[in-house]
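Yeah, one chain of the complex is gone here, protein chain that is, but the others are all in their spots.
Going by the order they are written in, the chains are A and B; count residues from 1 in each one.
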Amino acid sequence: MKYFTLTYLIQAFSEEVNILLSISVILLLLSIALVLFILISRLVKSYHLKKEEKFKQLFREIIYGISVQEKNRSDQESDLALTELNKNIHSVFGQQVLIDELIHVRKNVVGTSADNIYAVYLNLELHKNSLKKLKSISWVTKARGIRELAEMDYSNAILQIEQLLSAPQQTIREESILALIRLSKNNSFNFINDYKGEITPWIEINIHKHLLTLDARKLPNFSLWFNHSNRSVRSFSIKMTRLFRQIESVPDLLLLLSEADKDIALLAADAICDMAGQEYATPLAEILSNTWDYDQISIRLMNTMASIGDPDIHSKFLTPFLSHPDYEVRLATVRALEQLNGTEQHIQVLEKDKQVAIQQMIAHVNNTFLN
Amino acid sequence: MKILICDDDEAVVSMIRFKLTREKLGEVSVVNNGRDAKAILNDMHFDLVITDIHMPYCSGIEITQYIRETLKRSTPIIILSAEGLEDTVLQAFQMGATDFISKPFSLAELAIRVKRILSSQ
């Protein structure tokens, strides 16, 4: 019998073999553990889903009922609904499901319904739950707390959130900026004056999305930050000037065109292209020749001239660009001249092959399906 | 009056259904995706369709096109969308949508629009 005992076997093998065998056993055990984990996680997942679904069904009917109530209705109905909700949120899990549902509903509605939802959030003291999350060690929980407070417009949290603006974790920083802009109603952009971080396009998109919901007259004049020391604040403010058509900033934008930082100049050109009126046609035409070396800026200004230029006065500023080395600039020039009073008359002086090339561009820009 | 609501967002459809039923504007049916919407439109007649733009399988624009061009019906259609882009709005109207409401929306306003559209029929 002793030939079959484990100790005998182990002694019989060399050390290397034993090492290999133990590696194999460990790996196989680990694999089995992973498989077990997968199976168990499926059970847990479906249990949680079921529980969540149960809560959701329960909450939804009540929340929808509350959300469609009109102003000044007798409070009896909503009191009843609140008591019903209150009964089911003793567990953290239930609370979270309810918060998520409230946020979800509130995202889709404005007006009385949104106010009703906010009232539920406050009355059930769910803001305490969200505020507690800000103190969590896990960045995911922290960010989630910020998001919840922002979605619910709970502006009492501004001070706490401001402290997270310089957090090491990127998501927390992003969430804090967005939350602050949402929450501070009167002068939303105070914090930007000494903001040191980066405003990525992703944050810009989210801020813009939120600003769209506000009254455009209440927005700050973004040209205030055109010369901010933080480059990303500069580009952010130029973009917002353009998107909210703050036409009074066009003279400032004209100055930015000669900026040494060509990315900033390009953004300014973009904004000018969208906003400049006819009174700016002559100054712009004169600037045009200085932009020869910067293809993208030339193209933007060319597009601007197309809509605001006067054929008799400005064509002569445009025509030299028909011989620009960059194709896209030439195409923009042709497009602009076609808008004004036609290109043909300006190309007689050019060589024959250049004329042919430009005629092809004329056909291109005048085709209805290509525009 | 029969009203069809198509949106993949459970919350949105339920709230609208709640509101419209409460205001007694009509009998409300609900679908959650474009495929089911087409199927139910084939079988039943509706006095009003309220549809989201982005849904699984088939967009609200496609549904509008389907009602106007394939089924050749003049059912009023309200498009509901989170993207208020000029292009999308124009496309919706070109395809024959009756009205466009951008999300987030006010339930009270929606109810009034529905009431007006239904009474003008």
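One rule holds for everything that comes next: a contact is a pair of C-beta atoms (placed from the backbone, for glycine too) under 8 Å apart; a residue touches a chain by one contact, two chains touch by 3 or more.
Just so we're on the same page, contacts and distances are computed from a predicted model.
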Listed names "Glycosyltransferase family 2 protein", "ABC transmembrane type-1 domain-containing protein", "Cytochrome ubiquinol oxidase subunit I" or "Sulfate ABC transporter ATP-binding protein", with the criterion being the UniProt name of the chain not displayed: "Glycosyltransferase family 2 protein"
Touch criterion as defined above, residue of B:70, B:94 or B:121 at the omitted chain: B:94
Identified contact with the non-displayed chain, of A:38, A:92 or A:260: A:38
Sole contact to the chain not displayed, among A:80, A:140 or A:313: A:140
Missing-chain contacts mapped onto chain B: 35, 54, 56-59, 62, 65, 82-85, 87, 91, 94-95
Hidden partner interface residues of chain A, rising order: 13-14, 16-17, 20-21, 23-25, 27-28, 30-31, 34-35, 37-39, 41-42, 45, 140, 143-144, 147, 171, 175, 198, 200-202, 204-206, 208-209, 239, 243, 322-325, 327-328, 330-331, 353-354, 356-357, 360-361, 363-364, 367, 369-370
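Note that in this section only the chains that are shown with their structure count from here on.
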Partner chain A, residues of chain B touching it in the complex: 9-12, 14-15, 18-19, 22, 103-109
Residue numbers on chain A that touch chain B, as the complex places them: 60, 64-65, 67-68, 70, 101, 104-105, 107-114, 213
